[in-house]
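Contents: one structure, followed by commentary.
For this depiction, one protein chain was excluded, whereas all remaining protein chains were kept in their positions.
Right after this comes subunit A.
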Amino acid sequence: MSSHVQPSSRAGTFVMALYLAFLILPIYWLVNMSLKTNFEINTTVSLWPNEITFEHYIKIFTDSSWYSGYINSLTYVALNTIISITLALPAAYAFSRYSFVGEKHLFFWLLSNRMAPPAVFALPFFNLYSAIGLFDTPWAVALAHCLFNVPLAVWILEGFMSGVPREIDETAAIDGYSFPRFFIKIFMPLIASGIGVAAFFCFMFSWVELLLARTLTATNAKPIAVTMTRTVSAAGMDWGLLAAAGVLTIIPGALVIWFVRNYIAKGFALGRV
């Protein structure tokens, strides 16, 4: 018997059931609302739709101003994840293997940017990206999100790399591997799970951020989350449409979690347990 933690108790099961119900209930309500007509939403509070309608979803999938929002969001999230990981890999290696002038200060300064409030950067980013002509492109958002994702990726990767014994680097050097070849052929496969974890967190924080994404886009690159804020019409709030759009923004995250479900426990340790 491998009981990794303490044997499970009845109290534990009870706590867990309560907690999961607390997590699911609001999401269930959103899904429920997205399948109701606006008339039903506004007139009754019912636990399930009396008459299921897909009109809100059909509207989103047929109106380009809606579905282009999803494409825009996924574009900058993908760009940001690729940039963050590519730049962070060599830097994390340097932090994990060498000491150099200013190492500690540099590491702290990087991390402090992960903690800096995006609200502080909204206005200057607007000026900066307007000045260099990137305003309202996915690149602006992807680069802006580097502010917190690059330091995070360096930090996570450094943790995983420090778990790889240094003898491997030395053996490879003796075997005549050049540094780039060693790094790509030998080292990267060894920290593949760490790269996965870092990519997961970059995806996560870029996908959920709204303040900078909203400030740096106008019409062409508008992310889905911003499109959603415009569901107020002359006839009042279009709650059903808002709920349907919300449900659709949950799906990419849910898919990602499903694929990494067996690595969640290891991943959240960030290589540091």
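What we mean here is this: a contact is a pair of C-beta atoms (placed from the backbone, for glycine too) under 8 Å apart; a residue touches a chain by one contact, two chains touch by 3 or more; residues count from 1.
Quick note on the criterion: contacts and distances are computed from a predicted model.
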Can you pick, from "Na(+)-translocating NADH-quinone reductase subunit C", "Tryptophan synthase beta chain", "Formate dehydrogenase alpha subunit" or "Glycerol transport system permease protein", the UniProt name of the chain not shown? "Glycerol transport system permease protein"
Can you tell me which of A:Leu35, A:Ile60 or A:Val150 touches the chain that was removed from the display? A:Val150
Contacts of subunit A with the missing chain: which residues? 2-8, 11-13, 15-16, 19-20, 22-27, 29-30, 33, 41-42, 45, 47, 83, 87-88, 90-91, 93-95, 97-101, 103, 106, 108, 110-125, 127-128, 143-144, 146-147, 150-151, 154, 204, 207-211, 215, 224-225, 228-229, 239, 242-243, 246, 249-250, 252-254, 256-258, 261-262, 264-270, 272-273
